[in-house]
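Note that this complex is displayed minus one protein chain, with the remaining chains in position.
So, subunit A:
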């Protein structure tokens, strides 16, 4: 808040100093009021202690792209027995950095590992990912590229071909209160959906509510130790073969999809589909009868084009009146398209007379025509087609 006031004062000063200039628009001032985090991010390790030197030669070939030695690795990074030098503590370390003025910036990988020496000068965010910090599909929350496959050892950045919110934790010291220890340590990295601990094996599976939290936790807890002296082995979890877990996961994915679909569609239409609007059914019956007694067009026809099409493309141009569309029929190709539509409605996907490729081509032509602006109609209404499926 004080920042905002300062900004306002500076602005005022600037305007008084050079009167010739036009005062900046008021909206700019509004834009300046950014909700800031209270605290600057703390450097997690002493910057003086950080040495910037080439990595120790572990292989025979230096890969300039990845800044790594390759070939003849003596130590696998993921099963290494060296403990992480530091650990991130969200409550003390998090704060604003340079990146906070740029929404959508990824989180700092070194912050998650607890070894970022830059503090508030870091170009990445120093905070715990929230529910709305959804990284792009091809990257993880640290801005690293994801790939279509997991590594064979399930380490690393992860895959974009599966939404994985579960991490595997191995080599936990087996004790009586192992469940409590795991729950306490992993609750630091975001809201948890469920935890499954195999008590006697020293293995746990932690499922977070959001994928980005799982990504953060995986980096934050790698090679760390819990209450005892141990070095955790943290990886992505493979798919849970338990039938109940599968059902749960399938349901979640369906809900996610349905949510996105609902956002993309008009509200009244969704209510009709879900059968929540009792009048909608009657209206549907009237509209889709196309003037024929006792006929109700199937969903494919009713929802294909028009103001209530599921596909946004189908709604295109339907802000205009239904009648105006008929003017287009003066054009030759439009008529062809119209016929194609009739054909496709009459032969729904069975591909009876026409081959599927012909149908596809016709439909493509129809879409191309339909997306043209309707105002281009030159001739008057010629054909008294009542509707497409007449």
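Note that in this section a contact is a pair of C-beta atoms (placed from the backbone, for glycine too) under 8 Å apart; a residue touches a chain by one contact, two chains touch by 3 or more; residues count from 1.
Heads up, the rule we're going with is that contacts and distances are computed from a predicted model.
Novice: Of the candidate names "Proteasome subunit beta", "Pre-mRNA-splicing factor slt-11", "Monothiol glutaredoxin-5, mitochondrial" or "propionyl-CoA carboxylase", which one corresponds to the UniProt protein name of the undepicted chain?
Specialist: Cross-referencing UniProt, the chain left out corresponds to "Pre-mRNA-splicing factor slt-11".
Novice: In the whole complex, not just what's shown, which of A:39, A:251 or A:282 touches the removed chain?
Specialist: Residue touching the chain left out of view: A:251.
Novice: Going by the touch rule given at the top, which residues of subunit A touch the chain that is not shown?
Specialist: Spelled out for subunit A, the touching residues are 99, 102-105, 123, 131, 136-138, 143, 145, 147-149, 160-163, 176-180, 183-184, 187, 191-200, 209, 244, 247-248, 250-251, 253-262, 264, 270-271, 273-276, 299-300, 303-304, 309-312, 314, 356-357, 360-361, 363-364.
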